[in-house]
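A single protein chain has been omitted from the complex, and every remaining protein chain is retained in its original position.
Think of it as A and B in the order they're written, each chain with its own count starting at 1.
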Amino acid sequence: MQHRIASPIILLVSRFITPYIMLYGFYVIFHGHYGPGGGFQGGAILAAAVLLIRIVNDPEVYEIHFKSSFGIPFGAAGVLIFFGIGFIAMVLGGNFLDYSYLPLVGLTQADVRSTGILLIEIGVAFAVMAILVSLYDNLLGEENV
Amino acid sequence: MKYFNYLIIIAFGAMLIYASLGLPQRGPASEVASQETSIAGTVLPSAYYIKNAYRDANTPNMVTVVLADYRSIDTLGEEVVIFTAGLICYMLLWRKRKNAA
Partner (left out) sequence: MFSELFLEYYDYWFIIILMIVGMYGMIMKKNLVKKIIGLTIFQMGIILFYVASAVKWKATVPIYTPSVPNTEIANYINPLPHTLMLTAIVVGVATLGVAFALLIMIYNRYKTLHEPELLERMK
C-alpha cells in the first residue's frame, strides 16, 4: 500500500474531535433510558470515532488505538454479555432474559429490570462497535487497498 | 430485454400505487393500529407497551423497554446476526490478507 500523507489540519482536527465523539457515544448509550438512544446508536457512534482514526492515520498509529485483530473477539464478548445476563436470570429461577431475577439486592423489581436493560445495552453497543470496525478492517484493511 | 425490464418496473410501480390506495390513512386515532384491541378482541401489543412499560421497568423510553425487555430474544437473535455477518466477512477475506502480507 502506498503511503498516505494526510494534511496536518486533518490530523489535528481528527485527534481533537475523536474523544468528544466517543464521549457523545457513551452519553447516547447511558442516556438511552431517558431519551432517544441506546446500544445500537451509541455503538455506531463509537465505531465512527474509531473509524475516524483509521481513515486518517497509518496502520502503526491505529493499531495502538484499536487493534484490528480485536474486532471479532470483542463482538463475541458483546454477544456473550447479552447471553450471560439472560442465562444468569434463567439459572436463578426465572425465564430466559427475565431480568427481574438478577441478583441485585436493595432494588425494587422495576429497578432491577432497568439495570438489566442497561447491561444488555452495553453488550449490544460492544458488539455493534467491534463488528463495524471489523467490517471496515476486513473490507478496506491495509492489504486490500 | 431492456424493454422487458422497463415493463417490470412500471408494473411494480402500478402495483404499489394500487396497493397504497387500500392502506389506512396516516395519523387519525381511529386507525386499526392505533386502537386498544384488535378486530378479534385481543389486546394489541403496542397498547400494552404504552400502558405498562414505565410501570414494569421504571424506564421512560418505551422503545428501549420494548427492545431490551419485552422483545429481548428478538434483539439477541439480531445481535447474533450482526456477529455472524462480521464473522462471515472475516472468514471470506482473511486468507487473502494473510497471503498478501
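FYI, a contact is a pair of C-beta atoms (placed from the backbone, for glycine too) under 8 Å apart; a residue touches a chain by one contact, two chains touch by 3 or more.
On a predicted model such as this, the values are computed, not experimentally measured, just so you know.
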>> Just checking the interface: what residues of chain B touch the absent partner chain?
In response: 2, 5-6, 8-9, 12-13, 16-17, 20, 23, 25-29, 31, 33-34, 36, 45-47, 49-51, 53-54, 60-63, 66-67, 71, 74-75, 78, 81-82, 85-86, 88-89, 92-93, 96
> Contacts of chain A with the missing chain: which residues?
Replying inline: 34-36, 38, 40, 44, 128, 131-132, 135, 138-139, 144
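The rule we apply is simple: only the chains that are shown with their structure count from here on.
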> Distance from the CA centroid of chain A to that of chain B, rounded to the nearest Å?
Replying inline: 22
>> Quick check on the complex: what are the chain B residues that touch chain A?
In response: 55-61, 63-65, 67-69, 72-73, 75-76, 79-80, 82-83, 85-87, 89-90, 92-94, 96-97, 100-101
>> Using the touch definition from the top, list the residues of chain A that touch chain B in their complex.
In response: 32-39, 71-72, 75-76, 78-79, 82-83, 86, 96-97, 99, 108, 110-111, 113-114, 116-117, 120-121, 123-124, 127-128, 130-131, 134-135, 138-139, 141, 143-144
